[in-house]
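One protein chain is absent from this view; the other protein chains keep their places.
The block that comes next holds subunit A.
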Amino acid sequence: MTETIIQIDQMKKYYPIGKELTVKSVDDISIEIKRGETFGLVGESGSGKSTLGKTIVGLENPTSGKIVYNGLDLSELNKKQKKQINREIQVIFQDPHASLNPRMRVGDIIAEGIDAHKLAKGNSRQERVYELLERVGLQPGHAKRYPHEFSGGQRQRIGIARALAVEPKFIVADEPISALDVSIQAQVINLLEDLKEQEDLTYLFIAHDLGMVKHISDRIGVMYLGKMMELADSEELFQDPLHPYTKALLSAIPVTNPEAQKRERLVLDGDPPSPVDPPSGCRFRTRCPFAMDVCAQSVPEWREVKDNHWTACHLYNS
C-alpha cells in the first residue's frame, strides 16, 4: 500500500502588493504526494510552481490551507518537531551560482546541516563530508576548495550533497537542471535517480522542461496562474492530455524526432494574463481556443475524469 508522505490541502499563498492588490500566486491547490514517488510540477513563469515548493519547504508560510507531512500539520509543530521536519524536508535550488556561499569552503557548506542538527563532530563529521562528496561524484579533496573553483554541474552536485547531509526523506528540487548544459543535465538527472533508489527518497521535481519532467516523474501536475489544471501519471498525461492548456504546452515543445514534428500543433495566442487580476471563471479561458460562455462564469470543478487522471475544465463536465 502506498502511503501519503505529504498532503497539501486547499493551500493558498497570496502576496500583497501595495495596499489593495494581491498576487494570487498559489490559489487553492490540493495534492497528495506518495512516499517513494517523483512528483513533477510543470508550468510557465508565474504559474506559482516555485511558490508551492517554497511553501512546502517552509521558506514561505501559506496564507491559508494546510500542509500535512507524515500526519503532522506543519503549522502546528512544537520546536522539536519543527527541527526534525527541517531535517527530513530538504531543497535543491535552481541556480548553483547563487545558492552556495562564495566565502565558505565546500566541506563547510555541506556540513552546515550536520552541524546545525549536531549529527556528527570532529573526525566523523569529516568522514561524512568525504562520503557525501563521493556519493555525488566529486572527490574528498574538493572539500577544501571554494565554490568558484567548480563548474555549474559540479556546483549543483555540491548543492545535492548539502541536501543529503542531513538524511532527508523528501526533497524539493526547484528547477535543478535549468541552468546547466544539455550534456551535464543528463549527468545530474541520473545522479538524482540513483540517489532516490539508494536513499528511499521522495521528490517534488519542479521544472519547465517537459521532456525532463516526463523522464524523471511518476506523476505530473500542470499549473497555470496559481491553479492546478491537470494531474495524471506521466505516461498518461503525455498520451492523452485532457486540458487544452496541457495540450498546447505539450505541442509547443520543440522535438528532434522528425516523425513527431508532423504533429498537429496547438499554438496559443497572446501571453499569460497578470496574476494580480486573473480572468474570472477558468484562468486559461483568455487564451483557450475552446473557450465557451460558461468558462467566464464559473470556475471549473476539479474532477477525476479518467482513473487517476484529474483536470479542471468545463469541456469535461458532462
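In the analysis below, a residue touches a chain if its C-beta (ideal position, glycine included) is under 8 Å from a C-beta of that chain, and two chains touch if they have at least 3 such contacts; residues count from 1.
Here, contacts and distances are computed from a predicted model.
Colleague: Looking at UniProt, which of "Cytochrome c-type biogenesis protein", "GMC family oxidoreductase", "Oligopeptide transport system ATP-binding protein" or "Sugar ABC transporter permease" names the chain we cannot see?
Modeller: When "Cytochrome c-type biogenesis protein", "GMC family oxidoreductase", "Oligopeptide transport system ATP-binding protein" or "Sugar ABC transporter permease" are compared with UniProt, the left-out chain turns out to be "Oligopeptide transport system ATP-binding protein".
Colleague: Pick from A:Tyr15, A:Tyr146 or A:Phe238: which residue touches the chain that isn't shown?
Modeller: Of these options, the touching residue for the absent chain is A:Phe238.
Colleague: Of the residues listed, A:Ile89, A:Leu195 or A:Met212, which one is in contact with the missing chain?
Modeller: Looking across A:Ile89, A:Leu195 or A:Met212, the contact with the absent chain belongs to A:Met212.
Colleague: Quick one: say which of A:Asp28, A:Glu44, A:Glu167 or A:Glu236 touches the chain that got left out.
Modeller: Residue touching the chain left out of view: A:Glu44.
Colleague: Taking the entire complex into account, which one of A:Thr22, A:Ser75, A:Asn101 or A:Ser151 touches the absent chain?
Modeller: A:Ser151
Colleague: Can you list where subunit A touches the absent chain?
Modeller: The list for subunit A reads 44-45, 151-154, 181-187, 189-190, 193, 208, 210-212, 214-215, 235, 238, 248-261, 265, 267-269, 271-272.
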